[in-house]
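Only one protein chain is missing; all other protein chains are in place.
Labels A, B and C are assigned to the chains in the order they are written; within every chain, residues are numbered from 1.
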Amino acid sequence: MSTKKIFVAGFGGQGVLLIGQMLSYAAMYEGKEVTWMPSYGPEMRGGTANCTVCISDKPITSPLVTTCDVLVAMNGPSLDKFEDMLVPGGHLFVNASVINYKPKRTDVSVHYVDCTKIAEQDVGNAKTANMVMLGAIIRSSGVVELSIMDKVLAKTMTGKKEKLIPANKQALLAWNE
Amino acid sequence: MKPVFEYTKGMRETELHYCPGCTHGIAHRLIMEVLEERGDIGNAIGVSPVGCSIVAHQYMNVDMLESPHGRAPAVASGIKRVHPNSPVFTYQGDGDLASIGTNEIIHAAERGEKFCTFFINNAIYGMTGGQMAPTTLIGQKTTTCVDGRTVEQAGMPMRMCEIISNMDRAVYVERVSLDSPANVRKAKSAVRRAFKVQDLKLGFAFVEFLSICPTNWGLSAPKSLEWLRENMMPYYPVQQFKCPEEVKEVR
Amino acid sequence: MAKKGKLEFRADRCKGCELCVTACPMHILKLDDVVVNRKGYHPISVIDADKCIGCASCAMMCPDGIINVYVEE
Partner (left out) sequence: MAEKKLMKGNEAFAAAAINAGCRYYFGYPITPQSEIPEYMSRELKKVGGSFIQAESELGAINMAYGAAAAGGRVLITSSSPGIALMQESIGLICSVQLPLVIMDVMRGGPGIGSIQPGQADYNQVTRGGSNGDYHTMVYAPNSIQEAIDMIGKAYDVADEYRNPVIIAADGMLGQMMEPVVMPEPKAPLTEEEIPAVKPYCLTGHKFKRDRHAINSVWLKQELLEDYINAFWPKYEKAERELPEWESRDLDGAEVVFVSYGSTSRVVLEAMDLLAQEGIKTGLIRPKTLWPFPVKAFEEIGAATKHIISVELSQGQMMMDVKLAVEGKWPVSLINRVGGMLLDPYEVVDRTKKIMEVK
């Protein structure tokens, strides 16, 4: 497997960084090499947020990307700004809950994920919206195996968060193309 | 013959380089006398400043560390973390503590650092040759205010005890004077109380010594004592600002 | 009866600042007019040793620690 580059972008509070981290844990537990690199700056909430995940069988050179295989656009400005980064044939995930228009790109697979609505109506927990998106990314792009997510959730959601595991598992499976 | 006063073993044999009549020698001696009577010469760790007393570590017979200018309270905070049960003190002049080091002293005080700070206030910069100190009095002449310090040009002199005593965790704050035998005895009691506060881990202990600088004041040593009493004491009142109940009886 | 005191000077270390002179309640200390010590100062001396009461005020004020004080028992 050559290096898969995933770029997740949105605004702070949408779980952008967490989506990237969960993918990174998954890749690590699959025994792959992985890097996660966030944007960082003074805006802690409400500003733009993005992160890059690189997954590979070989040691990863640069954790920065200029092109990506998977782009996750959690809001309109992120879609407009970053859709040109996607390689032809790549996967573009659009958060349809806040983006109500189509991307320019026609040479990529576009997946519309209404994460907030699905989280509220199907999972019954609005906070799992980012997990709905994560499930969509994993199941459509295949950057990691869905089966590894049981281990990821068990390792990362401990203590008080443990009781949230069932809802998160449900969220990972909630979206359908 | 019974000895009533012998020079403390807490001071090394090295001759002091201070100018004739400089009261640094008295302050050094008092701190070492107290450590000696406590049996702490072998346990104490001191921090010397930048200023005239930069080589205090050549005179005091305890383990000592020289600090960059003004940072002695930070340095002592680090030492105290590694040796929480050793008596630790800083010895600082008015330039070191009240000018370049105000940040460090304020924060050490409010953290309630369990060491003692001994502050020598002689209202002038000695080592560099008699320039204005943050504690130079209004009207006092120095080489950087030759017509006398003015409020308009340099603001008011810093009253460190008054500032430090506003810090909740500075639990013992006292200003003493080295101008007479009686006041020197009182100063020694203050040093005892400061170390006792440290023993009991009550908080930060701060003692200010009103001192003289005959050389840079341009007065003889006896005249300097008079100048201190007439000019410094009214602005820098000799008093105990704060004292915990536990050490009130320590004399 | 007042105690009888005795002073010991390390006069070679004296800087002649006279802080001890101002401290002495019996006014018996004075810089030696004749002697110059190795540091180049007129060192301290006692003009009337019999009057010393051993109060140690002089030693208390000496910045250079050159005075030791004893009293007769």
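List of remarks:
Keep in mind that, in the parts below, contacts are C-beta pairs under 8 Å (C-beta built on N, C-alpha and C of every residue); 3 or more make two chains touch, one makes a residue touch a chain.
This structure is a prediction, so every number in the text was calculated from the model and none was measured.
The chain not shown here is in contact, across the full complex, with A, B. Considering B:107, B:141, B:169 or B:186, the position touching the chain not shown turns out to be B:107 (whole complex).
Note that of B:54, B:163 or B:243, the residue touching the chain absent from this view is B:54. Contact between chain A and the absent chain runs through residues 21, 24-25, 28, 33-38, 40-42, 60-64, 66.
Remark: the residues of chain B touching the chain excluded from display are 12, 41-45, 47-48, 54-55, 57-58, 60-68, 71, 74-83, 86, 103-104, 106-107, 111.
The rule is simple: only the chains that are shown with their structure count from here on.
Per-chain CA centroids place chain A at a distance of 62 Å from chain B.
Separating the CA-averaged centres of chain A and chain C is a span of 86 Å.
Annotation for chain A: no residues touch 2 or more other chains. The set of chain C residues that touch two or more partner chains is empty. Within the complex formed with chain C, the chain B residues making contact are 1-8, 11, 15-16, 18-26, 29, 180-181, 184-185, 214, 220-222, 225. Of all residues in chain C, those touching chain B in their complex are 5-6, 13, 15-19, 21-23, 41, 54-57, 59-73.
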